[in-house]
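Removed from the display is one protein chain of the complex; every other protein chain stays in position.
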Amino acid sequence: MSSVKDWAAPTPISENRGGLIGKGVDRYEGRLKVTGSAPFAYEVEAPSPPAYGVLIASPIAKGTVTLADISEARVAPGVLLVWTPHNVPAQGERGAKINPRSQRGSNPALAERIEHFGQHVGFVVADTLENAKAAAALVRFDYAAEPADLIFEDNLDAADQPEGEEDVRVGDFEAAFAGAPVRLDETYVSPLQNHAQMEPCATTAWWDGDNVTVHTSIQMVKGGQHTLAETLMIPSTQVRLVTRYIGGGFGGKGQAYDDLTLAALAARELGQPVKVAYTRQQMFQATIHRPAVHMRVRLGAQADGRLDAFALEAVTHCRRETPFTEHAANFARSLYAAPNRLTGHRLVKLDIPAAGPMRAPGEASGMLSLECAMDELAEQLGLDPIELRLRNEPETDPETGKPFSTRQLVRCMTEGAQRFGWDRRHPKPGQVRDGRWLVGLGMAAAIRGNFLLPAKAGVRIDADGTITLRQGMTDIGTGTYTILAQITAETLGVPLAQVKVELGDSDFPPAPGSGGQFGAATAGSAAFAAGMNLRTALAELATGDPNSPLYGDDPELVTFGGGHIAVDNRAEPLDRLVARAAPDGIYVEGSITPAADARDYSQHTYGAHFAEVGVDPDTGEVRLRRMFGVFAAGRILNAKTAMSQITGGMIWGVGTALHEYNAVDPRYGSFIAQDLAGYHVPAHADIADLSAMFLDEVDDKANPMGIKGVGELGIAGAGAAIANAVYNACGARIRQYPLTPEKVLAALP
Amino acid sequence: MKTSFTLNGQAASLDLDPRTTLLDALRERLDLKGSKKGCDHGQCGACTVLVNGRRINACLSLAVTHEGDEITTIEGLAQDETLHPVQAAFLAQDAFQCGYCTPGQICSTIGMLKEAADGWASLATEDLTADIVLTDEEIRERMSGNLCRCSAYPQILAAIRTAGGLA
Partner (left out) sequence: MKAFTYERPGDVATALALVAEIPGARFLAGGTNLVDLMKLRIEQPTHLVDVSRLPLAEIEDTPEGGLRLGAMTTNSQVAADARVRARYPALAQAILSGASGQLRNKATTAGNLLQRTRCPYFYDTSKPCNKRAPGAGCAAIGGISSNTAIFGASDACIATHPSDMAVALTALDAKVETQSGAGEARVLALEGFHRLPGDTPHVETELRPAEMITAVVLPPPPPGGQIYRKARERASYAFAIGSVAVAGGRVALGAVAHKPWRAEAAELALEQGASPAEAMDAELRAARPDGHNDYKLKLMARLGAACLTTTGAGDGQ
């Protein structure tokens, strides 16, 4: 096992002689996407024309399907198959190969037991989509409904500590809080949110003998492959799962859903390719969501602003059968100094769809509390919110005492303040007007952990010099294709155009997929390792080949650049070497594992958000006017795609602060918003002038390339900056997100 | 029922189930899968195509109603290897991430620029009787019928400014 010390050595990436690392090159697959020719899962060409499957949803939240009458549907025009709990093929138990449990998905599809509203109870396949949909309405069901626990707020008393977790205590929080001269004790509530990826879940499946091929929209290739194999009760080697393009994931497509299971089962039953997509309504009711969180924040400070006591206690909810905890307090364990600390989580189990990870799980909810509480405390103390944070900047991790691998939070705040014009903020709320608008500024810090997971990658060079990187990794819009091409090209010293990247295939060397903002570091490090192994192989090939100008040279002295392999001034093009000495090409793999001592460091990405909003005193409507963020997230691989990731995350923060919520009907267990007219993700007009910058950083404790993730950092804290700006604009301190006109209006004088 | 229209400059004729939307006809019958189905209810804009030069949601339009229409989809924009200027600007400005809303955004942009050129007002137009100036605020309002969950809005705005000659 490697040590982080090994990672500090110079590498082709840190030397960046080709200049490709960090360069804002266009997206690798960009041309396909702007021409509409990137095939998403439902659009993949099957070996023969596919049949169309549609799903039928339960109208009750809990109970049993007692009757399923398919007689009318079965004989409807074009119908090929109708399944209900009473005739769906047997499915294997899931779980043995799938960790974490939240990736296992619902099991089995079309179960007789109903565990939430919108659970699928029927499935119809027909020759056309129109016929399938029409027939689906003809299946008749009866149910025996049972009482269900549906409302989070009504069940707060039933909250339990998540299994295997304990509260984290440092010092004596209660005593320190009681003795603190300045105290804050407030509860903040973040709402249930939906991922609302633009592409609904979809699968196209077909069989060839005992082997099934599925093209599906999933973030985790291996998880999906194993899940399906278990469900079909066949070895994973008989399942090929492909996911080339994914129309947004955000954590919501980390697991297998019923489209995957039923497309594969039906294709087997019918001996014909079958494709299945969720409707938009099914995306809301039959996938996962971010749970609501109640967060009690207690801060005890000295008059100078130094925190003596800090507590963040989060209560959240999950589906009864699918334990998942939105760890809304975890981020706070590393953010601000305070000698006496308490953080922990409680969980309420409900009979609603499963909660699960959604972009920056934990931080996205949790920072909405503490970063507002700091704003409130700063006002109590008469301090600028940045100054309060500066006074509580820790030298080492405030919980564990471990050194930080890197920490540029202070610079993010000070640089951001200067560029944004923070000094124009009036410390007293409600003082600035622009026409009818009340205008205010707010800021918040951002922190998001950084992780490295085990991964592999394969790379081959062919006789024409083409280098192909293959990995069972996914690109959910994050830019994975692009950065892997850049890493591979830079490692091997070839132009970008010489590199191909192929992803999203269970036949390729495995990578953990997209999630937790670990994708670039994890997949990229494996690609880098594979590239280094190919360098070694090529160096040995050349120095061992009597026909090479490098023959007899020390392989250790070989360099790569400009498409050539060289020692001193002896060089030859890679394609010539390979065509001559290895005409069938060379394929090698590489892998990455976390360093043995990686956990000796407190490792995070950081940032600071600055927002200017207008509040309409007539309606309570809040409009973003300006937003700026400064971030430190290790070495940036692609200036363009990283910027898109980070600004996209900030915009998620805008939606979180102002628009996005769902609520459960207490009688039916259904969401009040089941479509994109009811669930308001930010529209273009919601986003005014919004930009960001990255600070220079290389985190050599992170991985051999010193890179970290950027996909989730942007949302962390962003919503709190908006809420703080709303307070500054109009004096309305709203602790229940989102800040809808209804709530703002109620808080306005 | 038999329906004929011009699709990306070519005559197209097919026998349609009246229930088939223009979007499903394109995707499932005509092998033009660039137009995307995001919501199927006119709530996201991913299915935006141009009909007789105007942008519409293909998901809410029955295909049989398009007899004789001129329909342009994302597949009809590039000339062989040369991208349409709006496509090229989206690529250069990184105006997309997952790419699923992108064909709709691009078709919508083309329709929107034409509307503005024709002098159509928007809610962002302060003086309804004055000539239209495509400010950033105008572009944002006019493009609000195309949701992008990846939230590439700043980059989409930059691309539209570039392609519209406003940058």
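Chains: A and B, in written order; residue numbering restarts at 1 for each.
Basically, a contact is a pair of C-beta atoms (placed from the backbone, for glycine too) under 8 Å apart; a residue touches a chain by one contact, two chains touch by 3 or more.
Keep in mind that what you see is a predicted model, and the values were worked out from it rather than measured.
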Chains in view touching the one left out: A, B
Residue in contact with the excluded chain [from A:21, A:51, A:110 or A:134]: A:134
Candidate in contact with the missing chain, chosen from A:253, A:626 or A:680: A:680
Interface with the undisplayed chain - residues on chain B: 1, 18-19, 21, 40-42, 45, 48, 54-57, 60-62, 64-65, 67, 108, 111-112, 115, 118-123, 125, 128-129, 140-147
Touch residues of chain A, complete complex, unshown partner: 57, 59, 77, 117, 130, 133-134, 137, 436, 616-621, 623, 658-659, 663, 665-668, 670, 672-675, 677-678, 680, 682-686, 740-742, 745-746
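In the analysis below, only the chains that are shown with their structure count from here on.
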Chain A and chain B: spacing of chain centres that average the CA atoms, whole Å: 28
Contacting residues of chain B [partner chain A, same complex]: 17, 19-20, 24, 27-28, 32-41, 43-44, 46, 73-75, 77-78, 83, 87-88, 90-92, 94, 96-103, 106, 124, 136-137, 139-141, 143-144, 146-157
Contact footprint of chain B on chain A as seen in their complex: 24, 26-27, 29-40, 42-43, 128-130, 134, 195-200, 245-250, 277, 279-280, 476-479, 640-641, 643-645, 647-652, 655, 675-677, 681-685, 687-691
